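Of the protein chains in this complex, one is absent; all others appear in place.
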Amino acid sequence: TERKMEAKFAYTPMVEIKKLEPRNEVWGENFPREFQSWSKTEQSDFKSKYNGSAEIDMLEVDPRLVVLWAGYGFAKDYNQSRGHQHAIDDLSNSLRTGGPTGPNDGPMPSTCWTCKSPDVPRLINEIGVNEYYSGKWASKGEEIVNSIGCANCHSEKSMKLTITQPALIEAFARQGKDITKASHNEMRSLVCAQCHSEYYFNKNLPESKGIPYLVFPWDEGQTVEDMEKYYDNVGHVDWTHKISKAKMLKAQHPGYEVFKMGIHGQRGVSCSDCHMPYKTEGGQKFTDHHIQSPLNNVANSCQVCHREEKEELIKNVFDNQDRIIENRDQLERLLVRAHVEAGKCWELGATEAQMKDILHGIRLGQWRWDYAAASHGGSFHAPVELGRVIGKGIDITQETRIKLAKLLMTLGFNGDVPYPAIETKEAAQKFIGLPMEKLEAEKEKFLKELRPKWQEAAKKREATY
Amino acid sequence: TERKMEAKFAYTPMVEIKKLEPRNEVWGENFPREFQSWSKTEQSDFKSKYNGSAEIDMLEVDPRLVVLWAGYGFAKDYNQSRGHQHAIDDLSNSLRTGGPTGPNDGPMPSTCWTCKSPDVPRLINEIGVNEYYSGKWASKGEEIVNSIGCANCHSEKSMKLTITQPALIEAFARQGKDITKASHNEMRSLVCAQCHSEYYFNKNLPESKGIPYLVFPWDEGQTVEDMEKYYDNVGHVDWTHKISKAKMLKAQHPGYEVFKMGIHGQRGVSCSDCHMPYKTEGGQKFTDHHIQSPLNNVANSCQVCHREEKEELIKNVFDNQDRIIENRDQLERLLVRAHVEAGKCWELGATEAQMKDILHGIRLGQWRWDYAAASHGGSFHAPVELGRVIGKGIDITQETRIKLAKLLMTLGFNGDVPYPAIETKEAAQKFIGLPMEKLEAEKEKFLKELRPKWQEAAKKREATY
């Protein structure tokens, strides 16, 4: 037919896209609508009640977090997520990644780059998975510069959605599922599951001994209990808490897992339906690549399926979030108390044997809190499940505090362990003894000296493509 | 032809219905479809995962309840609700209403009849509200014999929906709302709110001193906190717990209140949409008066609005219920523990002052549990809100148990107070010291001797209508 012919003639690709091309602008030549909308993830000006693209210092908003994470990187710096185009900058700017002075310096491994850039699949293809995961974060600074983009989700040949994350493919395989069999609609969520999933670094994989290999802990399932079972089985510990000495787990954005348990996930609504809804321009429907909070785009996301007023829909979201976050915040307070009470026990000379159950209780309670808290959007994605998880978290934490109360009295302490003075981020960081000035100075130096060199080197390399 | 005629045929009344006619059969002459469907509330053969019309002895299913209600009527007997046509029988058969031997005997007041029969509006109209609420339950035995029916919800003149429950009208008035301004769609839920609402008996109303006047505690609002505030303000106590001596509140089916906080309530879906869906037979549209679990009628209720398969919809309901009930059951266990721990404290010589906060904590924790548990269907009607309520209930109860743990040690008790042996209803009732045989014998006598007399007297009275 005429139009189809037209298509073949008029729309020859502008450029040929190389395999695993990391530069989004290059893809943009062929796909201007998608590229232009993707570019808008640069914007950082929308704030909803709890989320949005604006930069929000979570430790400022909620200094309790500092105590919960004492002894771990997150106590130094933790911000609410921003658009995909900020991923590289935010990783580099975070105090968690420290101030490396050379390729073998700094607190974080290479693996940290994994969910931040289309340079990652390129690099894995070039040097292999083990090599990629090896070494310090700083060792790949010159290689990884483009922020999350086309090559993370698309194959350049067919433009089909594609999975470029080894961890996701491997997690499916270990569960006996073949990700290549996923339907197109499932792929509209699975491309997100590449990164918006709970993960840990496993250093004991037989073929990758000593390498912090990225693993999704889904072997037993994806509920909070399933993943806890997995971690308990493999004996995984993310860090030892500075105050309570509990062997902690950190939950990291189990977004996909939680979403699947909610009613939208159950009904087959995909992440893209809400975060990348179709948009009509010039009578053509295309996928809006401005991934963001749907509350900044209710008309194209929610209202295509729901006839209610925008205000009403936003209220529904807030109602769910308010109800979940009320108890989540309370659980935080209880965990702060549990940590300081455990600290007091040690101070009073408690034995390992006396503390054993208590420390395990703290681990399980905080894991539940974090599963709910780190799953951004989860209070809307699956509120009933998160209500359950937090309720159970409160139960476990309080049961632990009963044991603490008894132990404290056994140790001769009769009063209440006071709630720490942590009204501000600064106060909280001081309370746990973080040398903030030093950390900030190191970071500043890194950003002024080393990082510009990485960028320069990368520019040169890319010029040869 | 028949079917076309049918569509055009309007009702011509067969009989004239008297004002507040209590006999459902009489209304049935004019409205055979509604009457016939209403008659089906007699059926007691459907069981869903947690509800249904079958007779379910809740104390048998869950003997923890016996301990939670120690010292209160509910510990004697408590069944899952059945269809409206059983209301009079179930009230009479319940061990809670005892075995009166004459009009001024028995543990319960007249007010108990209020939500069981269309004879109630008739009687109130005849003798006045105060007179109706006065005296023992047994004093009205000859007057109230027809089970929940037409006159509870309809005006005989226009067949319009109407509110015949003084407590509901008064609750609206105290909140500054005029119930006569309610829209038709609101009325489709408000007729249910007449009975499916939290209530208490207020004996201190200025105009009705000493009379157990039926009141809906909605002055501060309808959340669990709002009603608690109301009860704390008026200093209401339903009973003193036999073991812990806590001044308890009993929540009674806050069905309407909870429903309104869920997404269906928020969207303007009414109770009738699910429990009395429209039905079309022979071209006539009518309301299915077989009020029951919608899970026994998914095709006509849920599927009007949802395209999913029946099995899928039922799974959604069970998923919500499972998630809520898991933590609700855990809260029950914690409350059992709290009661027996408090009992132990008294045993060890605790003082009122030492127990004050603890007892208040038990009151608040159990009130939250009961708000969630007594609201049948609530785990589906508003799961996110009930998740919040139960989470908070767990928090309060456990905080109380921390106080208990400390007090027990202060009183010289170092071990764990054992969880009572309450594997069966019998064991639990024995544990709290209920003389079940005596109660059952009294009831039997009443059912054999007094009740037949009531029924006979009523028959004579109705023959004169």
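Lettered A and B in written order, each chain numbered from 1.
Here is the rule we go by: a contact is a pair of C-beta atoms (placed from the backbone, for glycine too) under 8 Å apart; a residue touches a chain by one contact, two chains touch by 3 or more.
To be clear about the criterion, contacts and distances are computed from a predicted model.
Of "Segregation and condensation protein A", "3-oxoacid CoA-transferase subunit B", "ABC transporter ATP-binding protein" or "Cytochrome c nitrite reductase small subunit", only "Cytochrome c nitrite reductase small subunit" is the UniProt protein name of the chain excluded from the display. Screening A:Asn204, A:Thr240 or A:Thr280 for touch with the missing chain picks out A:Thr280. Considering the whole complex, the residue from A:Ile127, A:Ala173 or A:Val304 that touches the absent chain is A:Val304. Mapped onto subunit B, the footprint of the missing chain covers residues 1, 3, 7, 277-280, 282-283, 285, 299-300, 303-305, 307.
Seen from subunit A, the chain kept out of the figure touches residues 3-4, 6-8, 10-13, 30-31, 157-160, 184-185, 268, 273, 280, 283-286, 304-305, 307.
Here is the rule we go by: only the chains that are shown with their structure count from here on.
Averaged C-alpha coordinates give centres for subunit A and subunit B that are 45 Å from one another. Contact residues of subunit B toward subunit A in the complex are 263, 266-267, 308, 316, 319-320, 323-324, 326-327, 330, 334, 383-385, 387-388, 390-392, 394-395, 398-399, 401-402, 405-406, 409-410, 414.
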